[in-house]
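Okay, structure first, notes after.
Note that this complex is displayed minus one protein chain, with the remaining chains in position.
All chains are identified by letter, namely A, B, C and D, in their written order; residue positions are counted from 1 within each chain.
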Amino acid sequence: MSSKIRWSGAGLGFLGVALVLVVHWMVFFWVPTERTMGIVQRIFYIHVPSAWVAFMAFGIVAICSAVYLWLKDERLDMAAVAAAEGGMLFTAIVLLTGPLWGKVAWGTWWQWEPRLTLTLLLFFIYLGYFLVRSSTENPEKGKRFAAVVGIVGALDIPLIHVSVQFFRSLHPEPVVINPEGPSLPGDMLTTLFTGLAAFTVLFFAFFLFRYSLEHMKRAMVHRELAGEGSPLQGGVAS
Amino acid sequence: MEYLRQLAAIVWKDVAVELRTRERIAAMGGFTILVGVLFNYAIDPTVVEPQAIASGLIWMTIIFGGMLGLGRTFHLEEEEGAFQGILLSPIPRDALYLGKVVSNFILLTAVTMLVFGVFALFFGLGFGGHPLALAGVVLLGILGFVAIGTLFSAISAGTSMGDTLLPILVFPLLIPLIIYGVTATSRLFQDLPVSEVDGNLRMLGAFAVVALAAGAGLFRFVVEE
Amino acid sequence: MEYLRQLAAIVWKDVAVELRTRERIAAMGGFTILVGVLFNYAIDPTVVEPQAIASGLIWMTIIFGGMLGLGRTFHLEEEEGAFQGILLSPIPRDALYLGKVVSNFILLTAVTMLVFGVFALFFGLGFGGHPLALAGVVLLGILGFVAIGTLFSAISAGTSMGDTLLPILVFPLLIPLIIYGVTATSRLFQDLPVSEVDGNLRMLGAFAVVALAAGAGLFRFVVEE
Amino acid sequence: MAREFGPIQAVDGVSFTLGAGQLMTVFGPNGAGKTTLLGILSGGLKPSAGEVMLRGTRLRAGDPEWHRRIGVLSHKSFLYGHLTLEENLRFFGRLFGLRDLSVRIPERLEQVGLADRAKSAARTLSRGMRQRLALARTLLHDPDFVLLDEPYTGLDAHAAAVLRQVLTSLKDGHRIVILVTHNISQGLELADRVAIQVRGRFVYLGDRSEVDADSFERAYRERVEEEG
Partner (left out) sequence: MAREFGPIQAVDGVSFTLGAGQLMTVFGPNGAGKTTLLGILSGGLKPSAGEVMLRGTRLRAGDPEWHRRIGVLSHKSFLYGHLTLEENLRFFGRLFGLRDLSVRIPERLEQVGLADRAKSAARTLSRGMRQRLALARTLLHDPDFVLLDEPYTGLDAHAAAVLRQVLTSLKDGHRIVILVTHNISQGLELADRVAIQVRGRFVYLGDRSEVDADSFERAYRERVEEEG
């Protein structure tokens, strides 16, 4: 079971790396340079897909957590953990590429403006997700608490998306997902979606590896508990 | 019907205990007055126009006053294990949650009125020409805040990290609410037309509804032992 | 010697409990960060210069964060009657008071450092060219505040009105302290020479000394049953 | 049924059945897991394994119907110190959906001898009075299934006699009662079944008729030493 997961993870991983290479080729050699922002605009093809993949990852966390609360199936909790870590990874990419871009485009690494702040806070919410998990005496309770945080935390995602529309914001408004349809030239759109495909595949590769790792970790803890038993239970068997 | 009566019992109890001890209202009220007094001295009205910072101050006072009260929602119950007693009674978990939300909402509304009073008194602040829209913004904001805060204060009361977690968990979710609230309030203070805050009102309403639904649905997983 | 050891026991216990529960530091820390974030949005830097209100804001944050922690100084002890246990031990009442002052002072100093960090981060505030004088002003201010606050929180914990009294009792006494602190701080922020705050420093020092002496002398009348 | 706290196995493989009108007493040394066992039975703690059935219904924590039928007297009194005695009972009565509180509350306060203190704040009560009030709270909704954790604590001779009467009438009313105590004679007095719990497990479980009151103390000590 778990070896099958690892093999599919490896397969997806190779595919993902290949796609990432393709995207990089497209970004550097194929897609035309944007007129106003110039060469740095090319970071767009990494920045935006990572943000979307992170959103998707946290969506998976929320869904798995909700079903976990309902069915209490350990596997759903493991999936949520794996997805949450993946989500944090891709959020970190957004939080790295954004400032790089911003330094050139806005002349500053960071601005306390809504989208940026909310994205940073999204990262912290899922940090909280891991914190509650480890801060209860009863591990099952920790999982439940984490699931609640995971679900409620996902509320932040739509808020991030609409944040640019409601405030004077430095950050650009949606150019793809807006009611009037994408306002991006075809080549750029193609590159963007190739990037999205690459990161999605990479995410799932990561997800599967992380899942099987979690699976092994828990199996080990389980064996330890069942095997030697704790010294405090020593005299019980009679 | 019984659902409502149980819910009302929670509200009644919280209000009665608060009226006796005045623990939370005092802390919040004290803070409010402090803000007023302090800013009177701290801010040179020739340099800073009170209007310019009033909406931020008001929200900060409300939110912090709220954190103060919400953080203790479940701690207050801990002495003599009374909260355990409630959990052993046949009250549905969502009624318990909603009861707590209502009593916190009442408490916070009282504090908010005090806040506005203090600001009117100390800074001679007029609140713009749209009292209804203003009330809508503030009450919806409080409701969303209380809905989230009540849920998470139950979580943080149940973990060994205690209150440390509360701000970490709640702030990321509250920031959007605060942003929407503050911008809407300051637009109303500037007497802009109500249509300017339409979007914000809708967002605050949506936030409150979603937060309440999430809280009512998830609360039972939080209080399970 | 034994006096100091008993005093140290109180401090050690308070710090240990606080490190375990993080109850007070979290509430205070959360508030501090909130102030930072909120003012970022609330204040339009093109209209209000952060420097103009920073010293007032900083003091308000510290004082209120402090009220929050101080108000709970004796409530924390109430569960399982542990404070009664302390009163039944041979610790002199003034050592108990001073121990509580020290542990509150430590707590508040931590919060204050956080406050300055947050303001530096969010508002890009430089704190002027006299860090030592600034530290002097702030620490003496905190000491005076803690000395008063600890005494009064014992009073309010012992009365049936609970925390209601704390703000009412403490504020009038704090007003001079706040005024001296805020003006000194804002002068230092404006990089005025240290001699400009000499008088304020002396007043803050005198306030702290008098408050400590009064607290140490009066505490035993407050905790008697 | 089982439950652990971290490395401590507080309740371990306990299993029993009780009929209507039966009272079971659980004895056991400090830390044996008696309180934890009652916690599971009350639905307040989730067992890490096993289940509880009451007249064909399976226990689900948070199920209102289940909670309506159970009354719990714990180590803690579950009272609000700032509410009066009357208000405390009124609050819990409302949670249980009771309608006749204006009659029921004075009656119950009378029963436990606190009628003259009805308007005092609960925090001014002496220990024994608080225990009496907690008892009134436990039985306010006439539960089918009553869990009493050291109910005699702090009660004076008169109140203990009242409690004994109450237990008898519960048995007559076909309720199920589980009683935890360290006092062997009080524990055996009204019991139909007797259990001894040590380190989480029931090391003895038998009918009251099987045990001999005089030699039980020695038997109990032997069991505890053997297993402890």
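By definition in this document, contacts are C-beta pairs under 8 Å (C-beta built on N, C-alpha and C of every residue); 3 or more make two chains touch, one makes a residue touch a chain.
Computed from a prediction, not measured in an experiment: that's the story for all the values here.
Participant: For the chain that does not appear here, which of the shown chains does it touch in the whole complex?
Facilitator: Displayed chains contacted by the hidden chain, ordered by label: C, D.
Participant: With the full complex in mind, choose from D:H67, D:R108 or D:R132 the residue touching the hidden chain.
Facilitator: Here the residue in touch with the unshown chain is D:R132.
Participant: Can you tell me which of D:D63, D:D142, D:D156 or D:E189 touches the chain that was removed from the display?
Facilitator: D:D156
Participant: By the contact definition given up top, give the residues of chain D that touch the hidden chain.
Facilitator: 5, 28-31, 35, 75, 124-129, 132, 150, 153-160, 182-184, 217, 220-221, 224
Participant: Which parts of chain C are in contact with the chain that was left out?
Facilitator: Interface residues of chain C facing the absent chain: 2, 5-6, 8-10, 12-13, 16-17, 20-21, 79-82, 84-93, 220, 224-225.
One rule holds in what follows: only the chains that are shown with their structure count from here on.
Participant: Whose Cα centre is nearest the centre of all Cα atoms in view?
Facilitator: Closest to the centre of all protein C-alpha atoms: chain B.
Participant: Using mean CA coordinates as chain centres, what's the gap between chain B and chain C in Å?
Facilitator: Computed from C-alpha means, the inter-chain centre distance equals 25 Å.
Participant: Compute the distance, rounded to whole Å, between the mean C-alpha positions of chain A and chain B.
Facilitator: Once rounded, the distance between the two centres reads 31 Å.
Participant: State, to the nearest whole Å, the distance from the C-alpha centre of chain A to the C-alpha centre of chain D.
Facilitator: 50
Participant: Out of chain D, which residues touch more than one other chain, so two or more?
Facilitator: Only 46 qualify.
Participant: In chain C, what residues contact two or more other chains?
Facilitator: Residues 37, 41 of chain C touch two or more partner chains.
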